[in-house]
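With one protein chain withheld, the remaining protein chains of the complex are depicted in position.
Up next is subunit A:
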Amino acid sequence: MEAGAVSVRRGFVEWFKDKWQNDPLFSIFIALIIMVILQTLTLGFDFNSFGEWFQTWVNNWINILRNNAGVAIVALGMTFVIMTGGIDLSVGATLVATGAFAMTLIDIGERGLFAMIGITGVPAIIFTMLLTMAFGYLLGSLIGVTVTKGLVPPFIATLGAMMVFRSVTQHFMQGYNPRVPTEFLQIASLKIGNVMIMPIIYWLLIAAIMYYVSKRTTFGRQIIAVGSNEKGARLSGINVDKVKLRVYALMGLLVSIAAIIQVSRVGSMDFAGAGRGLEMDAIAAAVVGGTSMMGGRGFILGTVYGVLIIAVLNNLLNLFGVPPLLRDAFKGLIVIAAVLLQRKKII
């Protein structure tokens, strides 16, 4: 009996060691679990009033997930971009550009495009969503073409795009305050069982699709091949330019979805401030989730963990009452710590 227990325990230790050393996502997952436990304890777990505590806990989590849905969706696209060995600094500016584009279409005021040509109600909402996504895809494609055909390094191409997109958006939206109809707000604010849960559903749905794409599809595997060995991929008959172009286009598409969610949550957008730092948050989530900045190695699931770790950290800092200006320091340390943890697994 005793010996059995010991061997089970040893078996567990071996399993844990093996997992820790060989499964890059395992240490990230453990880190997440520890943080969630910490957070749970901080929320004052009390067995006697379990029902009440549970309600608070769930509400807290729904808030966390909903508030981070936008960043999370962008981070998924960023993971693909980084896996090809690239980077996209323009996501914040693209968010503003696509957000402004959506608002111009759906505006029920005088300058609203659809209102002018007499499209209203549900068709207007659907067309707005589709056209905005198409616009995001187009902006992403522009970057993709600059990177692949123009041979401009992704850092430079997207740095330039970042300035162009935001500046042009701010100029054209100057003094213009589009009014978003309340029906449009339902995209994000629709309540299911009295809970605003739609952004979370979009996020998880997109994460599931991206996970499947990265594991099972030609496109997903070609991304890894391109990031791991671009020359080898080309000489294996992979259209490297097409893969990269589609990755940046997909990035633009996902940013436009995040923009739609943001516009439909609050009904407005601050074109000067919205999306500032979004690229850094997305990159941080991907990196914490085990994606290598060198390309080739990356995990969609890891990025989901990464977003959660950073979100829970923010939540914890909030609960602990850490001064707001000091919070970014913790975020920065977590990013570095995550890479230190994973470092040994990169052979």
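The criterion applied here is as follows: contacts are C-beta pairs under 8 Å (C-beta built on N, C-alpha and C of every residue); 3 or more make two chains touch, one makes a residue touch a chain; residues count from 1.
Here is the rule we go by: contacts and distances are computed from a predicted model.
Engineer: Considering the UniProt annotation of the chain absent from this complex, which name among "Thioredoxin reductase", "Ribose import ATP-binding protein RbsA", "Methylaspartate mutase" or "Ligase-associated DNA damage response endonuclease PdeM" applies?
Structural biologist: Options "Thioredoxin reductase", "Ribose import ATP-binding protein RbsA", "Methylaspartate mutase" or "Ligase-associated DNA damage response endonuclease PdeM" narrow down to "Ribose import ATP-binding protein RbsA" for the missing chain.
Engineer: May I ask which residue of A:53, A:219 or A:330 touches the chain that does not appear here?
Structural biologist: A:219
Engineer: Can you work out which residue in A:35, A:143, A:238 or A:287 touches the chain that's missing from view?
Structural biologist: From the options A:35, A:143, A:238 or A:287, the contact with the absent chain belongs to A:238.
Engineer: Residues on subunit A that touch the omitted chain in the whole complex?
Structural biologist: Interface with the chain not displayed, on the subunit A side: 216-219, 221-222, 224-225, 227-229, 231-239, 296-297.
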